[in-house]
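Removed from the display is one protein chain of the complex; every other protein chain stays in position.
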Amino acid sequence: MASTVLTPPKHRAPSKSDSIGGNGHGWDGDGFGGGRGEPSPAGRPIPLHAYRMGMYMALAAILMVFAAFTSALVVRRGISNDWVPTALPGLLYLNTVILLASSATLELSRRALTAGRGEAFAQWLYATLVLGLAFIGGQLLAWRELVARGVYLSTNPSSSFFYLLTSAHGIHLLGGIGGLIYLVLRARRIVSAAKQRTIVEIAALYWHFMDGLWIYLLLLLTVRS
Amino acid sequence: MNKRHLLALAFVVSLALFLIACSKKEETTEQPAETTTAVQPTPIDQSTVGEVTGKVSFDGTKPKPHQIMMDQDPACVKAHGGKPVYAEDDEVNGNGTLPNVFVYVKSGAENYTFAAPSDPVVLDQKGCMYDPHVLGVMVDQTLKVVSSDPTTHNIHPMPKDNREWNMSQPPGAAPIEQKFARPEIMIPVKCNQHPWMRAYVGVVKNPFFSVTGSDGTFSIKGLPPGTYTVEAWTAVGGTPQTQDQTVTIGPKESKTVDFSFKAAS
Amino acid sequence: MAEAHAPTAHAQHAPQGFIRKYIFSLDHKVIGKQYYFLALFSVFVGLLLSILMRWHLVWPDAHIPLLDKLSPVGAPGGLMTPEYYLSLMTMHGTIMIFFVLTTAPQSGFGNYFLPIQIGAEDMAFPRLNMLSFWVTLAALLTLLSSFFVSDGPPLAGWTAYPPLSAVGSVSGPGEGLGQDLWVISIALFCVGALLGALNFIATTLELRTRGMKLMRLPLTCWAWFITAIVGLLSFAVLFAAGVLLLLDRVGGTSFFVPAGLIVSDKILSNHSGGSPLLYQHLFWFFGHPEVYIAILPGMGITSHILSCFSRKPIFGYRAMTYSLMAIGFLSFTVWGHHMFVSGMSPYTAFAFSVMTMAIGVPSAIKTFNWLGTLWGGRLRLTTAMLFSIGFVSLFVSGGLSGLFLAQPPVDVNLHATYFVVGHFHLVMGVAAIFAMFGGTFYWFPKMFGRMMNETLGKIHFWLTFVGVYAIFMPMHYLGVEGNVRRYSTFIDDFMQPLLPVHKFMSIWAFIVGGAQLIFIFNLFWSMFKGEKAGINPWESTSLEWTVPSPPPHDNFAGKIPVVYHGPYEYGVPGAEKDYIMQDSPEVVAESH
Partner (left out) sequence: MALAVALVVTLITLISVGIFVAKVYWFPVDISTHGAAMDHQFLLTLIICGVIFVAAQLGLAYFVWRYRDKGDGRKATYSHGNNKLEATWTIAAAIVFIGLNFLGYNIWAKMHFTGAAPGALKIQVQAQQFAFYFRYPGPDGEFGPTHLEKVDDAIGNFFGLDRAHDQASKDDIVTATLGIPVNRPVELILRSQDVEHSFFVRELRMQQDIVPGMEIPIHFTATEEALKHNGGRYEIVCTQLCGLGHYKMRAFLQVMTEQDYEKWLQTQAAAQ
């Protein structure tokens, strides 16, 4: 990978080092020569912290979507006289515990990876995946319970928001599950190559964010006015 | 690829799919039955047909006519020369009979099929009113909407069983030609730019319908012998109401069926 | 996530085969061109729609040839119906705002030049980049498909206010399937824009080459970067609004639809207490930043070109970057100025008004700094430069009329009149398009390896520059007179004396529309027959001018540049040449 080597200036060297001003990564200190990811299609590897930055930005966008939903909920609840709170299925709290547990197992998996215990890493990853799927299943069961009670999407603004927020969160979590499946499939390569660990970290970042988002949504849905 | 991992993964995913499948609400979507086959008319022996005639009278106090306010479109006011215009649903004939009653054979003619006539039924817009106020068309017969007004109208039938449409007709524009695919009693037609404008279109499967005029009479001709339910529909006073009567017609027989309506409260 | 593991076996080599190279390409340069041509196609569709509208406005009885072929229902016999006019207007607005103004200057030029200008070989996430283009294309196709549905394209305006846009076909033609497609298209566009934005941000922050400090970024990069941040935050909100609107339409929810509506004699009993104003707040929370998404890249491109062809450093580089940041930040605090007469609290209106006036300050700084850049320069009046000068002129004209609309008591009489139409067309529509033209003439040599024809370019510039003033300046007068916008025909006596003004504007619209054919001809002719371009035909300083035209697949042929200078070192005293390239290690004593 010859192209990764920094080409020195061909002409004369700069007389003062600070005229280069260090590397360009003013916000990251160690930018250019940092972690090496896989090569981009063009050739040079994309630094790993770029992936992290990308994930932060994705999370910012997701956060804004939910912020918009939140403000819609707050405004809609504030102005309306047709708001009848929907009693949430008790199952949601169990689901919450499951999701929290999944975050914990993902952490255990990550630690196992750091400690170099590949088998444990994969096992905890499975546990996370199972818990994640269980959460999704649990959410679906919670929907069923509401449907059985005759509470549908359009029954009341509060139920509209309930279905909206749970499904929006669920879809995002499914994305996370897709990521976990990918990690599982690549578990071996991840264990063998230390560079691959960033993927796990980024996946964990997303997963924990979804976890936190769920707690927030649950609070939003349960807190009355 | 690690086989053991793949297996485990497949298990987990199928478990998830199973869960999802279990929790899916059962849905049944109703497919509206639609007949698309070309209509082959049933032969009717013209030498035996009879007719139903009759009169629709109005019983009780006449509704107070509602004056129509056309101020917002000077073109409409001008068309009436400044004279007050009253809602057509309030009209009662001088002889105590009702105009604008749609009388049709509601049942009894199911064994026959009829081809829609090729002539269109014309609905005109004149002085920001519909002419006629009540009309009937056959299923798949063309309704031709024309305008005699120097102002833009929009024609907006609001059916329950047919396809809804809503089109503008600026002055000088070509007539709008549309068909209704399913029978429906009655489709209100509205112009949103002149909210008072209203017509009623009855869509029926047979040619046996009639609308009462200024003498309150109707006549339905060409009925083959049989027993029919004849229904009269009116919107007198603004609220639609119907009455049914059963009539049996022998060969070449002419029967009289009279109706009498009160204004709906 | 999908990006975190791009396994490419022979990574360094350019992909072979037409499909991989030009269609499903991961190369930011190809994607940039794809965006550019998508916008070019869209701008001509949008332009055609506006010409049809101007035609109908002044000759309402005209039977427009071929129009009945396009839409037998919307224009029976070629005579445009009022609903078809509104549909054209809606589609014009939507196409221009989303698929032209948001697409070309940011996603088009940005994709192509951001990585090169910061010394990177590609965007941070090439796959995401490709995805964002294809999602955007899907959005465009979805939108255009609404032209061919039975009850016509949507007519609720590019703002799609509920309940009109939310209650379905009962509220009129175009509000059935057409409006559904509109909402879906916008939601898709949001997804594409979000993916693009996060890619831009990560690329700018993480992939700068050695020496490319933030304060050495060309102003184009700053503008793309800030725009990406603004887009990331605002498109997410529009996406949410779109989801809610779609649910109101098809899910029977009542986020925006209040109870007790009677539409065309039909009581809508399936809705309860929703708030139309809630939609407006969500929409404009996106909608106002969107205005800056459209214009900020234009500002960046203009700054870049002005400095280059003035042969002079940009005046107040720091002030330029700070004002970009200030505009980006303040753009989130002013959305209520679209809603002074909407029925929201008048107290809030006043607060929004103050913020709006405040956002005028960084805009003014930019204008003064552009003038300052020209001052004392040695101006080379190339076509690119002319369009940039035109940009400044148009931005001043359109920006100042914003000061009227920003004040609630003045806005009351101008709101929803042609004054507003004139204002936003000048400041965000035409100005941004001038920046695109400027960018096209400036970067064409780099993108296609050939020069565009300057003579044709100048003819095109003059017709367009004079023409847009002739079209949009009179709109201000009409607005003051009280000429209401979004009317398909002017039926009232009140309007009759103003019709000659409309005719004047329409005729100029046809001229300007025709003049764009010159540009199209120039573009495609030059692509194949233009004079061959060297590496740096404009004697420009930024990194894209250090590589061959067009650049190789990985931009720098493996030789990643190191940056030693700011981006606008023109006319440096004591330097060998009139300019110092960013990657030139030449040290000049008085530099900075």
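Every chain is named by a letter (A, B and C) in the order it is written, and numbering of its residues begins at 1.
In the analysis below, contacts are C-beta pairs under 8 Å (C-beta built on N, C-alpha and C of every residue); 3 or more make two chains touch, one makes a residue touch a chain.
Being a predicted model, the structure only gives us computed values, none of them experimental.
Asks: Taking the complete complex into account, tell me which visible chains touch the one left out.
Replies: Spelled out, the missing chain touches these shown chains: B, C.
Asks: Tell me which of C:Ile19, C:Leu141, C:Val250 or C:Leu381 is the one touching the absent chain.
Replies: Missing-chain contact among the listed residues: C:Leu381.
Asks: Based on the whole complex, identify which of C:Gln34, C:Ser185 or C:Ser264 touches the chain you can't see.
Replies: For the chain that is not drawn, the touching residue is C:Ser264.
Asks: Which one, B:Asp89, B:Asp149, B:Glu164 or B:Glu231, makes contact with the chain that was left out?
Replies: B:Asp89
Asks: Which positions on chain C touch the chain that was left off?
Replies: Given the touch definition above, chain C has residues 81-83, 86, 155-157, 161, 163-164, 167, 171-173, 175, 258-265, 267, 273-277, 310-319, 341-343, 346-347, 349-350, 353-354, 357-358, 360-361, 364-365, 367-369, 371-372, 374-381, 386, 389, 392-393, 396-397, 400-401, 403-404, 406-410, 412-413, 415-417, 458, 462, 465-466, 469, 473, 477-478, 480-482, 484-492, 494, 501, 570-573, 578, 590, 592 touching the missing chain.
Asks: Spell out, residue by residue, where the missing chain touches chain B.
Replies: Touch set of chain B with respect to the missing chain: 66-73, 84, 87, 89-90, 151-152, 154, 166, 168, 190, 192-198, 238.
Note that only the chains that are shown with their structure count from here on.
Asks: Would you say A-C or B-C is joined by more C-beta pairs in contact?
Replies: Result: the pair with more contacts is A-C.
Asks: Using Cα averages as centroids, what's the distance between chain A and chain C in whole Å?
Replies: Spacing between the chain centres: roughly 31 Å.
Asks: Mind pulling the chain B residues that touch 2 or more other chains?
Replies: none
Asks: Can you pull out the residues of chain C that are in contact with at least two other chains?
Replies: none
Asks: Of all residues in chain B, which touch chain C in the complex?
Replies: Checking each residue of chain B against chain C gives 152, 156, 158, 164-170, 172-174, 176, 188, 190, 192.
Asks: So in the complex, the part of chain A that touches chain C is made up of which residues?
Replies: The contact residues of chain A facing chain C are 1-3, 6-9, 11-16, 19-28, 31-32, 37-44, 46-47, 49-51, 53-55, 57-58, 60-69, 71-72, 75-76, 79-83, 153-154, 156-157, 160, 164, 168, 175, 178-179, 182, 186, 198-199, 202-203, 206.
Asks: Mind pulling up the chain C residues that touch chain A in the complex?
Replies: Per the touch definition, chain C meets chain A at residues 1, 3-8, 11-12, 15, 26-27, 118-122, 124-126, 128, 194, 197-199, 201-203, 205-214, 216, 232-237, 239-241, 243-244, 247, 251-255, 259, 270, 272-275, 278, 281-282, 285, 553-555, 558-564, 583-587.
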